[in-house]
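One chain of protein is taken out of this complex; the other chains stay put.
Naming follows writing order (A, B and C), and every chain is counted from residue 1.
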Amino acid sequence: MNTPSQPTNQLTTQPTNHPKDHLLTLYCRMVLIREFELRAINERRAGLIPGFIHSCVGQEATAVGACAALNADDAITSTHRGHGHLIAKGGDPKYMMAELAARSTGYCGGKGGSLHMADFDLGILGANGIVAGGIPMATGAALAFQMRGEDRVALAFFGDGAVNEGAFHEAANLAGLWKLPVIFFCENNLYGEGTPQSKQSPVADLAMRAEGYAFPGVIADGNDVLAVYEATQAAVNRARAGNGPTFIEGKTYRFRGHYEGDPMAYRSKEEMEAWRQRDPIPAFRRRLIADAAASEGELRAIEDEVQAALDEAVQFAAGSPAPDPESALEGVYGETHGGSVF
Amino acid sequence: MNTPSQPTNQLTTQPTNHPKDHLLTLYCRMVLIREFELRAINERRAGLIPGFIHSCVGQEATAVGACAALNADDAITSTHRGHGHLIAKGGDPKYMMAELAARSTGYCGGKGGSLHMADFDLGILGANGIVAGGIPMATGAALAFQMRGEDRVALAFFGDGAVNEGAFHEAANLAGLWKLPVIFFCENNLYGEGTPQSKQSPVADLAMRAEGYAFPGVIADGNDVLAVYEATQAAVNRARAGNGPTFIEGKTYRFRGHYEGDPMAYRSKEEMEAWRQRDPIPAFRRRLIADAAASEGELRAIEDEVQAALDEAVQFAAGSPAPDPESALEGVYGETHGGSVF
Amino acid sequence: MTREIAFSKALREAMAEEMRRDSSVFLMGEDVGVFGGVFGVSAGLYDEFGEERVRDTPISEQAIVGAGLGAALAGMRPIVEIMFGDFVTVAMDQVVNQAAKARYMSGGKAQVPLTIRITNGAPGSAAAQHSQSPEGWFMNVPGLKIAIPATPYDAKGLLKTAIRGEDPVLFFEHKMLYEVKGEVPEDDDYTVPFGQAAIRRKGTDATIVAVGGVLPKAMEAADLLAKSGISVEVVDPRTLVPLDTETLIESVKKTNRAIIIHEAHRRAGPGAEIAAILAEGAIGYLDAPIVRVATKNVPFPYNPELEDFILPGMGDIVEAVEGVVGYTL
Partner (left out) sequence: MTREIAFSKALREAMAEEMRRDSSVFLMGEDVGVFGGVFGVSAGLYDEFGEERVRDTPISEQAIVGAGLGAALAGMRPIVEIMFGDFVTVAMDQVVNQAAKARYMSGGKAQVPLTIRITNGAPGSAAAQHSQSPEGWFMNVPGLKIAIPATPYDAKGLLKTAIRGEDPVLFFEHKMLYEVKGEVPEDDDYTVPFGQAAIRRKGTDATIVAVGGVLPKAMEAADLLAKSGISVEVVDPRTLVPLDTETLIESVKKTNRAIIIHEAHRRAGPGAEIAAILAEGAIGYLDAPIVRVATKNVPFPYNPELEDFILPGMGDIVEAVEGVVGYTL
């Protein structure tokens, strides 16, 4: 738990409680997300990527910690700031980079781009361009799991800004009412675009809103991957046991602009610097070494692997064909009937 | 405060704390609403009224208690079950009955009917056919009052079912954030159409949701007009003092169907009977007499006046002309321009 | 072998039969369960299938449609009900941005077997927020299919096609059709394909395209006109997306005159698109203006005479047909 006004670079969780494999996987995924974002930003500047990017640099711990508590057949819905969620849920950087580059080999064949990447085989029901738009969808997936008696859960990622949309409220009420196996994961990065969270909601701790829907709301240090993991694990257990939803608020911060190119006039250098001190990746790295959970060499090896994987991803994307322009007309419907749809 | 599972016909408020005039006005308005509804139901059966009616029989105390705490220049928004709110805010039964009868002399010239009656001069911004649809509107009126520095408040009436609509949530958040002088008045009559409140929200006390928006939520015995009045008065004072919104939940019950004609298979005779014992009008009447706040004769006189007023209202309605069919094309826009709008 | 049943019963049968056939089909909406639907369409389904598969929901249209979509993406075949077409506005993002586009945005991978049943039409003195026919808006939203049956036969057959399909379908049910009776086959398992218009009556002098709830009026008008020697062909598109443009164009090429009728407001309603299609595809064959008879461009008034005045009536239809038949270019 943390109060955002008092940033600290001390993690309070205990890596030594977790198996080493697990710790290294968490580390690897966080680094992969960070480096993926930085590559994507570069490749956008270099012209490989045509669209906008909302990077999640600084928010790797929420994505990784939360998805680490999910099984492969659990589902997530994501947001406009979704690259981290996708990678954390097992998304392949190759297909992601290819999608960003609008290639036919990308996750959506170049039709979706950053805002709409999805992989149904991995339980990734989609990023989303509409703030809060994915929350009812996750709720519905959880309903399907519950109705079929499956041991599966759904997790909806969304931001602090999304909590003020009606869609969140309606979905939370339904989930609380029907005790659906869904986790509402709010990444509270203190801003919605250029507007601070304090100018969007009259309450600072959004988790407390869960009470209104009769399920628990918990706050986690969103820059501590283990804290996020543990909170999510508890929520997942609760959901699998049939006890319904949990709202998790991960307090975190985005290091870059709302989108690449954002002048960021709305926040101070000091605030940004204070949060940079709490960068979730070096903090976790220091902790792993301090607790002798991993060696410098092991972590370096992971970092090198990540770079190699991203070299490959960029090459794959750059080397992939663009889709045929006329393919724009395909994929609107699953079946054809008589008559005209054009 | 009451728990709906334990109906009681004992009112816990003290009439003797209130001036006699005030008590008689409250009584008069409640009776007027009750009798208006019964007349309207009869006149609908008799063919004077073409449209549907959602009567508020049984819920007179919430309407009257709440509006008694408002000034003439304060605003309300109402619902599909709005006749009581309108009368309580000063609406004239003549124009109301004429509107129900679809006459040109009605509040909306016969264009609105039960669902859309409005009188801007009385601060009645309108009944509403959309569940929760009027809540943002009341919030906006409160914003106007605040921006102009006026000592006015707005009050939104809505039902227990409306609290689960996104519109409620968004408006409540905005009002809490901007400390708008608005009162969210929830008439919790335990049902939304045929579905019990317990199957619509996982929480029984909807007032507790106010906490999520950083303003107080209070529960009042919705069948005790003085309890409602006192709770609303406190909320109005708070709003006028610049301290923002209050959510008031009046626990109450509708004695008749959701609409006239509703078979009501969804609730038991026992439940209905238990609530009938708590009818807000006889309870208040007994109390006025027991506390010697009014004499039997005084109350009879009021009852007679009400009947006379309603005789007049029905005559007025029945004797009023129907609007000219072609007037259907008028009143869509406030100004004309070039070009065609048809 | 056929039997006569009401439109609403036809819908109920379609749902019941599909629910028996396929355990992934379920129904969800406001008062669809215990109450049986405010228009009684789902009466009895709760008793047969239980509260798990006939789900009463809170009054939360965004969550209803959104949860339906999520369940569809997770392999179910939900039917969700929006009680009045006017209320689909509350769920508009979920319909337009989410359900309609999920497949396309994912590069064609998402399956979205979601049926959204919506009532439309004016039930009489229900005023401005309970009378609208919003189907035209959604024709402008690629990714949706739109069914708008006018007979019990089509109601049942099209609803089955919708439920079995892989795409989000908006299924519009006109409130004033619910009690209308018509023949349906004894055979449980017929379906009506999307995109095939039905020629309800053959004729030579003019083509009436009648969308949804106005079909009975159009047929009556055609009867009446026949008496004065005017032979009208009545075409019912049955689905607006996909639209059987070929049948529409062929009919007009034959009769050389087109009148389009619907209850949605006239301006930019479904008739605008149909007129535009004819003005492109049959221009050389038209001997008269393309005329639309539809609700006048004002909100629905409460007063029944005013309402009648704005609704497309028999008289309006007859007059319009006589107008185009008597027209000389």
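Simple rule for what comes next: a contact is a pair of C-beta atoms (placed from the backbone, for glycine too) under 8 Å apart; a residue touches a chain by one contact, two chains touch by 3 or more.
As the structure is a prediction and not an experimental result, all values here were calculated from the model.
Asker: For the chain that was dropped from the view, give me its touching partners among the shown chains.
Answerer: Hidden chain, whole complex, touched shown chains: A, B, C.
Asker: Out of C:V112, C:A126, C:L278 or C:V318, point to the residue that touches the absent chain in the complete complex.
Answerer: The one listed residue touching the chain not shown is C:L278.
Asker: Please identify which residue in C:R77, C:K175 or C:R292 touches the non-displayed chain.
Answerer: Here the residue in touch with the unshown chain is C:R292.
Asker: Which residue from B:L23, B:A40, B:A101 or B:L177 sits in contact with the chain not drawn here?
Answerer: B:L177
Asker: Would you write out the residues of chain B that touch the absent chain, in ascending order?
Answerer: Spelled out for chain B, the touching residues are 75, 77, 106-112, 116, 118, 120, 125-126, 128-130, 133-145, 147-148, 154, 166-167, 170-171, 173-174, 177, 330-335, 337-341.
Asker: In the full complex, which bits of chain C touch the chain not displayed? Write them out.
Answerer: 86-87, 89-90, 92-93, 95-97, 100-101, 104-105, 127-129, 134, 136-137, 139-143, 241, 264-265, 267-273, 275-276, 278-281, 283-284, 286, 288-292, 297-299, 301, 329
Asker: Mind listing the chain A residues that contact the chain we can't see here?
Answerer: 50-52, 99, 102, 108, 110-116, 128-133, 161-162, 164-167, 192-195, 199-201, 265-266, 322-323, 325-329, 332, 341-342
Assume only the chains that are shown with their structure count from here on.
Asker: Determine, using the mean of C-alpha atoms as each chain's centre, which chain is farthest from chain A.
Answerer: Ranked by distance of C-alpha centres from chain A, the top chain is B.
Asker: When the centre of a chain is set as the mean of its C-alpha atoms, what distance in Å lies between chain A and chain B?
Answerer: 45
Asker: Listing for chain A: what residues touch at least two other chains?
Answerer: Where chain A meets two or more other chains at a single residue, that happens at 166-167, 170, 173, 177.
Asker: Note the residues in chain C that touch 2 or more other chains, in rising order.
Answerer: Residues 58, 60-62 of chain C each touch two or more of the other chains.
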